[in-house]
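The complex appears here without one of its protein chains, the remainder shown in place.
Showing chain A:
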Amino acid sequence: MDDKVSIGMDSRRITTTQRETTRPFSLKRQPRLGESIIQGFLLFCGVLSMFTTIGIVVVLGSESIAFFRQVSIVEFVTNTVWSPQIDEFGILPLLLSTLLTSTIAMFIALPTGLAAAIYLSEYASSRARSILKPILEVLAGVPTVVYGYFALKFMTPVLKAVFGEANVNIYNMASAGLVMGIMIIPMVSSMSEDALSAVPRALREGAYGLGATRLETAIKVVLPAGISGIIAAFVVAISRAVGETMIVAVAAGAKPTFTFNPFEAAETMTGHIARISGGDLSYASIDYNSIFAIGLTLFLMTLGLNMVSRRLVRRFREVYE
């Protein structure tokens, strides 16, 4: 015991004597080459996503500029004919069918998704949740090309049976839109459910204490409290519908048509990009440039929607302690 202490004392004495001769042990941060290299690599990984965005903007922008040298922007946004063979480049028919299919999809997805979210968050027992949630997750994980198959081989025949064989085209926007709505339900319900579950329990208990029924609590207390998240879910859902490609490529038709009739075939923006780039495409043609102009329009639309969604969340968020 004594030995150990003396050794300890000894070594301490040595260090104190050394302090005068050598540099003192510094507690300051020391440069470590290995750590800096690793940190540099990690920073690169983080910054790579910036390059992706810059890449998207530059690629879409530069090819679109090449397109707009040949076609005026005014023609692009006002012409109702898209027919590259006869030099007609009006985005309106493509835009209209995108909006039509998305609107149909939203009529299905938003109410159903919200109602499902309310059920899951306010009504369902934990047992029911454990069955229903995985089903919705599976539905969300089904690849979109499979939904395309479903639209063409199931929804279209059903629509034909209901509205008459002659009234419904084999390729039509309604069937694509309806199936797209089904595809988006899980997304709306899961995002909205998150928003509803985040509402503090005390609010619900307060409502029950005042004699409100479960429905009144859900609709008049919980729903308004979670509205920011729900609106965000809705906006993201719209952006998802606008950008959806495979369902419309399979089921909505392969010819740009300016029509308001959902039972007609009409190609959407995404469908057109997929069809044109799927064929043998010459890189020097105006067809090639034109899909980038459509892509830019699509990108700006979805980016705008996503930004609106984020702004809405910040604006209407209720902060609870």
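Just a few scattered comments:
In this section, contacts are C-beta pairs under 8 Å (C-beta built on N, C-alpha and C of every residue); 3 or more make two chains touch, one makes a residue touch a chain; residues count from 1.
Everything below uses one rule, namely that contacts and distances are computed from a predicted model.
The complex includes a chain that is not drawn, and of the options "CbbX protein", "Cytochrome c553", "Phosphate transport system permease protein PstA" or "Actinorhodin polyketide synthase acyl carrier protein" the UniProt name matching it is "Phosphate transport system permease protein PstA".
Within the full complex, the residue among A:177, A:226, A:262 or A:295 touching the omitted chain is A:295. Touching the missing chain, out of A:81, A:99, A:139 or A:198, is residue A:139. Shown as candidates are A:107, A:123 or A:163; the residue that touches the absent chain is A:123.
For chain A, the list of residues touching the undisplayed chain reads 32, 34-35, 38-39, 41-50, 52-53, 55-56, 59-60, 63, 111-113, 115-116, 118-120, 122-124, 132, 135-136, 138-139, 141-150, 152-154, 182, 185-186, 189, 213-216, 236, 239-240, 242-246, 249-250, 270, 273-274, 277-278, 283, 291-292, 295, 298-299, 302-303, 305-307, 310.
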